[in-house]
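Every protein chain except one is present and positioned as in the full complex.
For chain A:
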Amino acid sequence: MTETFLALLKGVPVALAVTGLSFLIGAVLGIPLVLMRRARSVLPRLAARIYIDVMRGIPPVVWLFIIFFGLGSGIVTLSPFQAAVLGMGLISAAYLAEIYRGGFLTLPAGQNAAAVALGLTRLDTLRYVLAPQVLRVSVPPMATFLVSLLKDTTVASTIGVRDVMMLVTQQAQAAGGGFAPFIAAAVLYILLSIPVAALARAMDARMRRRITA
């Protein structure tokens, strides 16, 4: 069991890299997406809405197949790792845009009016007034999302990314079945998610202190 566990550790950097990079892509792309979602004109609002519904309505493993096997058969050839990061990143953008949107909804309507009254431009209002507050309330749900993303990236193994999941399947096949490798993997994923949750709590506490101080 210990041996299996140690063998699985080799997949940890890959699993964390896929998770971290796709979260980063999602966190950045989620910003224009939420701004479109909140735009005044119908067209960007509709486009963002469709993007979000389509990304979230199709299972992640299907997206990875479309990108890796679909685009890969003659359109754009990506490595399994690139395809996984791209796919999970585009999906994350949809989820994170919705988290940001939830953050905007918590802001009192008076904030916008006050910023206009102070003569701030719309960009400055967003940058100095709204965005910092949205970010603060978004941190806890973003951390929850990051933990679930870590688990969802196990589907990257289906297109050949050598993450923990792929190693555990290989171990199980080599051992002729058994529960042990999977229990080791489950424990490993739970252990990995604990620091993420703790980090998120610490960040949340720090931001609260900075805002109230």
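We adopt the following convention: a contact is a pair of C-beta atoms (placed from the backbone, for glycine too) under 8 Å apart; a residue touches a chain by one contact, two chains touch by 3 or more; residues count from 1.
The criterion applied here is as follows: contacts and distances are computed from a predicted model.
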Margin query: When one chain of this assembly is omitted, its UniProt record names it as which of these: "Anti-sigma factor NepR domain-containing protein", "Arginine transport system permease protein ArtQ", "ChsH2 C-terminal OB-fold domain-containing protein" or "Polyprenyl synthetase"?
Written below: "Arginine transport system permease protein ArtQ"
Note to self: Touch as defined at the start, partner being the missing chain; which of A:Ala47, A:Leu71 or A:Met207 qualifies?
What the structure shows: A:Leu71
Next item on the list: Using the touch definition up top, pick the residue from A:Gln82, A:Asn112 or A:Ser193 that touches the left-out chain.
Entry: A:Ser193
Item checked: Of A:Ala84, A:Val168 or A:Ala200, the one touching the omitted chain in the full complex -> A:Val168
Next item on the list: Identify the residues of chain A touching the omitted chain, counting contacts across the whole complex.
Entry: 53-54, 56-63, 65-66, 69-73, 75, 151-152, 154-155, 157-158, 165, 168-169, 172-173, 176-179, 182-183, 185-186, 189-190, 193
